[in-house]
Each structure stands twice: as structure tokens, then as C-alpha cells.
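Missing here is one protein chain; the remaining ones are kept as they sit in the complex.
This part shows chain A:
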Amino acid sequence: MFEDEEENIPAISQALNISLERQEYLRKERLGKISVRMTQILLLVLGLVLWEIMADAKIIDPFITSQPSRIVKTIVQLYKEGVLFYHIGITCLETIVGFTLGTLLGTFLAVILWWSKFISKVAEPYLVILNSLPKIALGPVFLVWIGAGPASIIVMTLAISLIVTILEVLNGFWGIDQEKIKLVQTFGGNKFQVLTKVVLPASFPTIINALKINVGLSWVGVIVGEFLVSKAGLGYLIIYGGQVFKLDLVMTSVIILGVAAAIMYQGVVYLERLLVKNNDLNY
């Protein structure tokens, strides 16, 4: 019969002492990592200090470039007025709704196109044209059709992310090993079972990938939407600040935007790690 594979080799080697050579290697790696991180922080601090000093010394015009201390002041002021988290919250919420809806709806439409060869053939030229159209051009149209509100902003993000999602996910569906589908069919599986047992779970990494792309696209859609709608959110603060020449407000909003986008991206990366553990497409 079969001999069973050794499975506790790593455990054994862990229990053993680590060699000097390895300790040295690990120490060097750690040192390298720390020096990269230190340099990054140093550059940031240096940039901020330089910005502050040059603005103070009137080498650059703080009215146009703003400066770190003014930005901090603006944040505090926004906070005191009680609108800081209101604007951040609105923009983040719109973004989250945008990329979630974009991914779900895109996947759903991809399922329909996968299901029916006919529909996908019919839809093909439309998808190609819509994909190459700069969707931002449709912004004013949505504003008129849907009205100046969050709905328009969400539709804007959908316009940007939906087609890409459909194409990406559909490609994933079509790339699935036909033999895996055949396996389900050998057990008498119908099309719906092929979808739920193979196509969707095998495409999970593709869908998560589409989600990641949609986070970026959603920020673009939301900010453009807020520029147009001009009622609330970080995009609104930026456009308003620009109109009344409050560059402090513009810079502050841009920086908050950068931080929020980075945090959200990290969140999605973390989510991905959590969900895609046993799910790579290699096999």
C-alpha cells in the first residue's frame, strides 16, 4: 500500500536551535528593514519642515502653497465646526458603496454574460465601446437625470468601474479549466451547479482583484461626482476651497483624501489575505 508522507519535519527543525549563520542573516535583514523605514520617515519630516520654513520665510507663498501649520489649523477648525468627520464620512461612505456595488453588480452581469453565449455575443461591441469611452464625460448627464445628490455620485463611480469589472470577471470565468466543469457534469451537475460549485469559487481571487481595482476607481468617481454635485464631502471641500481661493482648505482635503485612500487600500489588502488563503488559481 502507501507509505504516509512525513508531515512534521518543519516542526522538528523549529524546535532545534537556529544556527549562528542564520541569526546573522536575520539580524542583517532586520537592520535593512529598519534603515529603509527610518529613511522614509526622515524624508517625510524633512519635506514637512522644509515646506514650513520656506513658507515662513516667504520663499514660497503660503497663500498659494499653504503650509503644514496652516493645514493643522484648518483640520482643528473643521473639527471645531463639527464638519470634519461629516465630510470624511460622506466621501468614504460613497466610495465604499461605490466599489461594493460596482463589484457585486459587475460580477452579477458577468454571470449573465457567462450564462448566455447569445447575450454575451450581442453585448460585445457595446462593452468595447463603453469601455473605451471616458466615463467622466457622462457626469453632467447623470447630474441632470438623477439630480444633484449622492445617487448621482454613486452612479458616476459605477459608470467608471462597472465595465472594467464585467470584462475582468468574465475573462476569469472563461479562463476556468473546462475539465473542472466537466467533473461537475460527470456527477450530473446542471449549469447552475457548475456556476456555484466551480465557476464562482474558482473566480473568487479574480473578483477580489476586481474589488481592489474598484477601490481606486471608486475614489476617482466619488471625487469627480462631488466636484459636480458640490454639496458635501472632500471633493466638495476641494472645489469650494479652490473657488474661494482658500488653498489651505484644498491642501488639507487632499491630504486627508490621501490618508483615507491609503487606509482603505490597506483594509482591502488585509481582507484579501483573509479570504484568499486557500484559493489561488494555480491549480
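Just a few scattered comments:
By our rule, a contact is a pair of C-beta atoms (placed from the backbone, for glycine too) under 8 Å apart; a residue touches a chain by one contact, two chains touch by 3 or more; residues count from 1.
Here is the rule we go by: contacts and distances are computed from a predicted model.
When the listed names "Isoquinoline 1-oxidoreductase", "Aliphatic sulfonates import ATP-binding protein SsuB", "Septum site-determining protein MinD" or "Phosphoribosyltransferase" are checked against UniProt, the chain not shown comes out as "Aliphatic sulfonates import ATP-binding protein SsuB". Chain A residues in contact with the hidden partner, per the touch definition given at the top, are 1-2, 4-5, 177, 179-180, 182-189, 193, 197-198, 201-202, 204, 278-280, 282-283.
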